[in-house]
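What follows is a single structure, written as structure tokens, with notes after it.
Selected chains from the complex are presented in situ; the others are not included.
To keep things simple, chains are lettered A and B as they appear, and every chain counts its residues starting from 1.
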Amino acid sequence: MKFKVSAALQYEVKAPSTLILNVHALRTANQTVLDEKLTIAPYLKAEELNAVNGENRFVRLDIQDTGTIDIHYDATVDNYYEVKDHSKIPEIPVSKFHPSVLTYLNPSRYCQSDMLYRLANNTFGHINNSYEQVFAITDWIYKNVEYLSGFTDSETSAYDTVTQQAGVCRDFAHLGIALCRALTIPARYFTGYAYRLNPPDFHACFEAYLGGEWVLFDATRLIPLNGLVKIATGRDAADAAIASIFGDVSCTNIRVACEYADEQPFEPIYYTRSIFHGISYY
Amino acid sequence: MKFKVSAALQYEVKAPSTLILNVHALRTANQTVLDEKLTIAPYLKAEELNAVNGENRFVRLDIQDTGTIDIHYDATVDNYYEVKDHSKIPEIPVSKFHPSVLTYLNPSRYCQSDMLYRLANNTFGHINNSYEQVFAITDWIYKNVEYLSGFTDSETSAYDTVTQQAGVCRDFAHLGIALCRALTIPARYFTGYAYRLNPPDFHACFEAYLGGEWVLFDATRLIPLNGLVKIATGRDAADAAIASIFGDVSCTNIRVACEYADEQPFEPIYYTRSIFHGISYY
């Protein structure tokens, strides 16, 4: 499916600083970047970094001049996902997990799964099937956590959200990840451009490792699950920040867009209990 | 320098479980494993995993039988370190950091550097040189944090230790790492076998990225810094657990040894203020 995505970021630079951006659409076997353009005004050399985890596309800016800086990223992306019936896919025990996923069982800054072990098992442990456990987790989050801007901040973690029960997409994703890991289901953070997200913004959700695949889940229910363009994955938001700022810089504006650009009509996919549909973007 | 290291681990297995061990000496350009042997009694196939971060040597055991399991690891290791004078090595700004180190600036489960920004800057921000900052951090930890077994547990993080001021080597390392990252100095967790550690045990300390090198620091001052055999590095203890247990298994005994096996006499190295010595194991 084709999407046109864009991000316009404006920063106020008060002293020479370094900025590391993570807004580029990921290039994978199933996500092709047809064209893309990054413009920076005033002009600045952007250093594309060798991906730290072999994955995310970071760009580093060494900003010497103070003042306003405008960054535009535009891309046309063609990606591909599969919808599988997870009632048919056999579960895999931890002894067979691919080694690369084991790190996604560990607790991380915003996903303290080690502190949620009993809660996760008391609440979801009676469910036999891993897919259904993750579905029940997203359901529980959707019902108990209020989507509320400004309630949380960059220090808020899953351990907070599980009791304070309000937050934004980032917090919903962190809680989903932490609960999965507490049930020995690898889970990772996913950032992307999201079609039909209202108001438009970067979006965060998560992937759970089920039956050997990374399957997308989103406890916010704000978007169709097949309208995403992947920017990054990581252990949590610490790995996939849109911008990491080193210096005296403040963000003064963000504008994000994601339009559908395919000829086929867009048919939104949401999960429904007992259907066991799982979208994998790879 | 040559060391003979060994670890004897005993577990009580109450149900079929998976165990992931991280006790093997790392193989690097500067650390050669001359010989090593892993024995498991009763016999069990050990699966050596492709290293998750291209680094640590995990071994996975799929244990089907309940009862006692004894694991012995023995190795002879030859490693090499350099002591450099960091007063001579120019500092590197974040705009020139090697991309692979950027992840070690991020907060992690046990090193919430994002929450210690002001404290780190108020306490160490006036120090001009990064090496001296890290030295001052280890000094501060040594003076303010009491080495005390049993005070902390596996949930204790740097955010706790900075105020609660007691813990073990793991806690000292986490706090050092968190404070470095809060000062924009990449830092990572280091586990190893440690010569002259008393009582013998696995040891944890940390590396800070200074002048383009990973330099070893240890706020516990319990060991000579040139008596280490590296097992693993990672963002924090979550990445480098000696054993990750999935199932109903409890550890009933640990015995660790590290002997010096070189012909040259061992000359212990400790850091001293204003000498700027930095040991790098690579």
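The criterion applied here is as follows: a residue touches a chain if its C-beta (ideal position, glycine included) is under 8 Å from a C-beta of that chain, and two chains touch if they have at least 3 such contacts.
Quantities reported herein were computed from a predicted structural model and do not represent experimental measurements.
For this complex of identical protein chains, the structure file gives a whole-complex count of 4 copies, while the figure shows 2.
Everything that follows uses one rule, which is that only the chains that are shown with their structure count from here on.
Relative orientation of chain A with respect to chain B corresponds to a rotation of 180°, obtained by superposing CA atoms and rounded to a multiple of 5.
Taking the mean of the C-alpha atoms as each chain's centre, chain A and chain B sit 30 Å apart. By the touch criterion stated above, chain A contacts chain B in their complex at residues 18, 20, 49-53, 58, 60, 62, 93-95, 99-100, 102-103, 105-109, 112, 114-115, 154-155, 184, 238-239, 244, 246.
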